[in-house]
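The complex appears here without one of its protein chains, the remainder shown in place.
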Amino acid sequence: MNYFPNVPTIPYEGPQSTTPFAFKYYDPDRVVHGKPMKDHLKFAMSYWHTLCAGGSDPFGRDTMARDYGQEDPMARAKAKADAAFEFMQKLSIPYFCFHDADIAPEGKDFAETRKNFWEIVEYLEGKMKETGIKLLWGTANCFNHPRYMHGAGTSCNADSFAFAAAQIKNAIDATIRLGGQGYVFWGGREGYETLLNTNMELELDNMARLMHMAVDYARSKGFTGDFYIEPKPKEPTKHQYDFDTATAMNFLRKYGLEKDFKMNIEANHATLAGHTFQHELHTAAINGAFGSIDANQGDSMLGWDTDQFPTDVYSTTLCMREVIKAGGFTNGGLNFDAKVRRSSFTYDDIALAYIAGMDSFALGLLKAYEIEEDGRIDEFVRNRYRSYEEGIGKEIKEGRATLEQLEAYTLEHGEAVMESGRQEYLESVLNSILFRGV
Amino acid sequence: MNYFPNVPTIPYEGPQSTTPFAFKYYDPDRVVHGKPMKDHLKFAMSYWHTLCAGGSDPFGRDTMARDYGQEDPMARAKAKADAAFEFMQKLSIPYFCFHDADIAPEGKDFAETRKNFWEIVEYLEGKMKETGIKLLWGTANCFNHPRYMHGAGTSCNADSFAFAAAQIKNAIDATIRLGGQGYVFWGGREGYETLLNTNMELELDNMARLMHMAVDYARSKGFTGDFYIEPKPKEPTKHQYDFDTATAMNFLRKYGLEKDFKMNIEANHATLAGHTFQHELHTAAINGAFGSIDANQGDSMLGWDTDQFPTDVYSTTLCMREVIKAGGFTNGGLNFDAKVRRSSFTYDDIALAYIAGMDSFALGLLKAYEIEEDGRIDEFVRNRYRSYEEGIGKEIKEGRATLEQLEAYTLEHGEAVMESGRQEYLESVLNSILFRGV
Amino acid sequence: MNYFPNVPTIPYEGPQSTTPFAFKYYDPDRVVHGKPMKDHLKFAMSYWHTLCAGGSDPFGRDTMARDYGQEDPMARAKAKADAAFEFMQKLSIPYFCFHDADIAPEGKDFAETRKNFWEIVEYLEGKMKETGIKLLWGTANCFNHPRYMHGAGTSCNADSFAFAAAQIKNAIDATIRLGGQGYVFWGGREGYETLLNTNMELELDNMARLMHMAVDYARSKGFTGDFYIEPKPKEPTKHQYDFDTATAMNFLRKYGLEKDFKMNIEANHATLAGHTFQHELHTAAINGAFGSIDANQGDSMLGWDTDQFPTDVYSTTLCMREVIKAGGFTNGGLNFDAKVRRSSFTYDDIALAYIAGMDSFALGLLKAYEIEEDGRIDEFVRNRYRSYEEGIGKEIKEGRATLEQLEAYTLEHGEAVMESGRQEYLESVLNSILFRGV
Partner (left out) sequence: MNYFPNVPTIPYEGPQSTTPFAFKYYDPDRVVHGKPMKDHLKFAMSYWHTLCAGGSDPFGRDTMARDYGQEDPMARAKAKADAAFEFMQKLSIPYFCFHDADIAPEGKDFAETRKNFWEIVEYLEGKMKETGIKLLWGTANCFNHPRYMHGAGTSCNADSFAFAAAQIKNAIDATIRLGGQGYVFWGGREGYETLLNTNMELELDNMARLMHMAVDYARSKGFTGDFYIEPKPKEPTKHQYDFDTATAMNFLRKYGLEKDFKMNIEANHATLAGHTFQHELHTAAINGAFGSIDANQGDSMLGWDTDQFPTDVYSTTLCMREVIKAGGFTNGGLNFDAKVRRSSFTYDDIALAYIAGMDSFALGLLKAYEIEEDGRIDEFVRNRYRSYEEGIGKEIKEGRATLEQLEAYTLEHGEAVMESGRQEYLESVLNSILFRGV
């Protein structure tokens, strides 16, 4: 254990601590409403951002060392795995998530790539047994390679589609082997650059075919976990087909996939689509598709996916409120699909960033339960809709009312008597709960 | 005929004309691909913007006179109708669209409002017979009145819901009486301001109940036309439930309404949702929901619904290309949901603005057919997807491929051979066709 | 005192209070760093939103009663003033701000309008003496009336310009008479709708001429306070000339107005321009133009000026940090240019909204000083730039370095040694301070 030499095993020191390498809110074994914090939050490390990404952006090269002291690609992949598990142990992170391409180097052809992949899968399996760390979900990277420049499942090129299918088969196999309970489809380049050259209907039909193949295959191999679509509206393509949760749900319903798929909601993707994080979580929940979460945050002034570590406690609290209302995670969890800023280039920064993010969600969890216990907000909402619990409202809610009947009612009863929505008051209640300390 | 005293019956003078009050491209009876222009375009006048809106905005009062020389509300409503038909006749506009509240004044209670409404419906019926002008679609204004501050079909207040139902019943009855083949639900305030006070699931369930009531009622009265949802992402509420076409389709599928509803796509609503106008039209088409169009345009630098008259010929051309590909309008048409700028406050401006918009769509129609005849773009697209017409691609497309088979294929065939998407070239082809004159 | 019958004089009850009509953080006379809270914050009530605006929006009419029980316009204006002072007294708000048009009704011509205006100015003067409440700043509404459809100082119509000048003269006179130490230019319609019809250079030259006239006039009448530009990027016009602070500063420098003008920064205008509130405040400060604040907040998902009551404590804290760093307010203060949501339509809501906003800024004040006392963030910044305090950095900072010298230095010293920017850590420090209670 020496890839993060300055980083100790992070202790919980409480809200008053000023130790950089300590948790202020995340106390993994503290029992909150009958369950340890760690089981409420189910934190996962993202292999790609945490171990692979080097800080390059469209205007600058890498700033971070990512060679783990090894020249040979396979030796580097193992060292990277060692670093990953050192990191998760030091941070008390119980899960991880990965793309096939994150963990093992590409070979000269698919056969060699596959061989490399499985050698590292086996290596990870050993590390998992050693440490007790688990896989939250797996996926295949079908967007980086030039063969996917026109998409993978939505490529105009059937050979690209086939290649993606081959990757996905192996990624599903590895997910099953490593005990993962989720498999994610993030539509990396499943979208279009211009409608001038696109047959959108065929592309979407093909995407659905690929997903049906994946479900059929995985179920045949005994996979009982969830498939996830991860919505994103744009970037890298001009228009990504899985724009947001509602769009993904329409796709799933159209193609009969809604039984097997849930949503993996990412905060920054939500905001790029013009929605709040909470909105997307709530939309998934009421469509029966609350699944897993990619925890990060965007910058409301910027139009691209900044994947920042989540530190906005308003947002983490409202997120955890949705998680609690949805009954908590089953197969899903909170995966930090977040990367340190390019100028936070040291290994220490990675740990400091995870601490910042994990504390923000731990505090959010505590505050979400405080809101529930406080009761003022929930009671306000309940009361606000009380007119549907009796009389004409009940008729409406129970599906018995007709237009004629409602016209007659209106002619008889006259004008509706309005009550305030009290938004400002409710925001002040939220502030009172958030800022009174824990 | 004297509400637009400077406006003559607008003649067609051709592209070289510099007469302000003349069409340069719109030649109603010119036959294009076997059908008169007017039947391709099915232009409609929006009653609200054209006759009612006075130019006020959140920072300024009305700039336009809208009293039609009458003090008495009912006399004014009739004068307004006279002005409407004078305008449509002078502009050769064959259809109109209206909200209940546009045509007749509110009374002291619903009974009086209803009475006023039906008196004017009858008056309009007479004008329609006189002129041959038809109704494209009708709707009810369930967003302006304070009783709808929390929504109508999604109100927390059952009495507001009931009132909306009463309005909708009458608007449907009037639509049927006037021979309209469409009825629109624009979710004016069907959305939320803050999730802190909202039961989104109940609100959406109720909205679906209202739509089912409307369908049941209208079908029982012999209505065979289309119902439309008009998507809009935000404004006036923070989040409008019918965010975009995909969102509306998910709603329709969830609640079993997709057989009766199509989309009424508005250009400015599309762009506010982060989509191009063409994208929304195309999405509706491939979801079997291409219906009608609210023709206008937004300003890509502004974040609200500017409802400008459509003059971007790129946009009108790509729109008409979608209309042609969808087989043309059946029950729908092109309704100018557009208003003159607040500082274009004269009656002349309204006519000049319609001329600008109608010419832009007429030119778009001609250019869309030229693109089809030119064939380069369609041929490029056909060729681009040719790999799905044979071999492994055909297997995929016909639903016979499996992940295992595609892995075996990839192991055997190796890397995909890529071809360029040629976006820049296709854009230059489009320009060549657009700018070569007609 | 009976316009807000349910609203008591608001007491301070502390952070644990659940009384709706009580302050949780704002304790006016509590001394913080040697000065009472009320003098740090200098809260002002905006006459327009608080007393005049009725909740209409582009899709709906007023929801709020604003007649104050009076039919006669002048009687209503006085009742409104009574309500205003009742409200300020109950809320312990020491200042107010107004437009000419807010306080008195328009007459049949300018002479009558002016007469009405001065009658109410005198009435306000009496109320101010009675209550000790002061005027923060005054302004003229040169955007609502149709005569300003093309702008006021930037109108194409010289008579509109003249009318604006006449209004401004009286508003300045009233500001002086009522002891205001600020006069604001918010460029309501000073901008353009389309460059196709605009002479931007002439318009800007004229705007500068108007401002010079105003300065000359006010100084000649003994006004020693500040003039303010209030930047806003768009709305109502497509492009507002005072886009943001930097744009306004360029204008002031170009026309030699930078000595007399400072900025009145509005949070929601900042975010519409693509900046954070803090950014705009800081930009004003380093340009020597920190002046006054219009306190509100926007919705990062919406593209128009929502003018919500400010309840985001991250934002209020970072704002107060800038205020403290700038040495506190001199002539300026915190004016609530905020309105209740259309569906928060009761008089109670107005009080609840002010409480929410005032508490958010009071908490922000406390937290801003805690950040200063904590010292970690300031120390980090100081240390980060230490290389400019000696050696080559000092040469650069003191203006002695040349390109040749720096090339020689680089050839000799080689590569720069980088240190992390530690953004994630600093965000966690901020959270630690914000959420530990007060």
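In this document, chain identifiers A, B and C correspond to the written order of the chains, with residue numbering beginning at 1 in each.
The rule is short, and it goes like this: a residue touches a chain if its C-beta (ideal position, glycine included) is under 8 Å from a C-beta of that chain, and two chains touch if they have at least 3 such contacts.
Not measured: the values here are computed from a predicted model.
Asker: Among A:13, A:235 or A:374, exactly one should touch the missing chain; which is it?
Answerer: A:235
Asker: In the whole complex, not just what's shown, which of B:32, B:356, B:381 or B:408 touches the removed chain?
Answerer: B:356
Asker: Identify the residues of chain C touching the omitted chain, counting contacts across the whole complex.
Answerer: With respect to the unshown chain, the touching residues of chain C are 109-111, 146-147, 149-150, 156-163, 165-166, 168-170, 172, 193-202, 204-206, 209, 212-214, 216-217, 233-234, 239, 243-244, 246-247, 249-251, 253-254, 273-276, 278-279, 282-283, 286-287, 318, 377, 380-381, 384-385, 387-388, 391-393, 396-397, 399, 401-404, 406-407, 409-411, 413-419, 421-423, 426-427, 430.
Asker: Could you please point out the chain A residues that touch the chain left off the display?
Answerer: So the residues of chain A touching the unseen chain are 55, 57-63, 143-146, 148-150, 188-189, 193, 234-236, 238-239, 272, 299, 301-305, 341-343, 345.
Asker: Tell me which stretches of chain B touch the chain missing from the display.
Answerer: So the residues of chain B touching the unseen chain are 15-18, 20, 24, 63, 271, 274-276, 300-301, 308-309, 311-314, 340-341, 343-346, 348-349, 352-353, 355-357, 359-360, 363, 376, 418, 420-425, 427-428, 430-432, 434-438.
The working rule: only the chains that are shown with their structure count from here on.
Asker: Touching both chain B and chain C, which chains are there?
Answerer: Output, common partners of chain B and chain C: A.
Asker: What is the distance, in whole Å, between the centres of chain A and chain C, each centre taken as the mean of its C-alpha atoms?
Answerer: Using C-alpha averages as centres, the distance is 39 Å.
Asker: What is the distance, in whole Å, between the centres of chain A and chain B, each centre taken as the mean of its C-alpha atoms?
Answerer: So the centroids are 36 Å from each other.
Asker: Which residue numbers or ranges of chain A touch two or more of the other chains?
Answerer: If we look for residues of chain A contacting two or more partner chains, we find 274-276, 418, 421-423, 427, 430.
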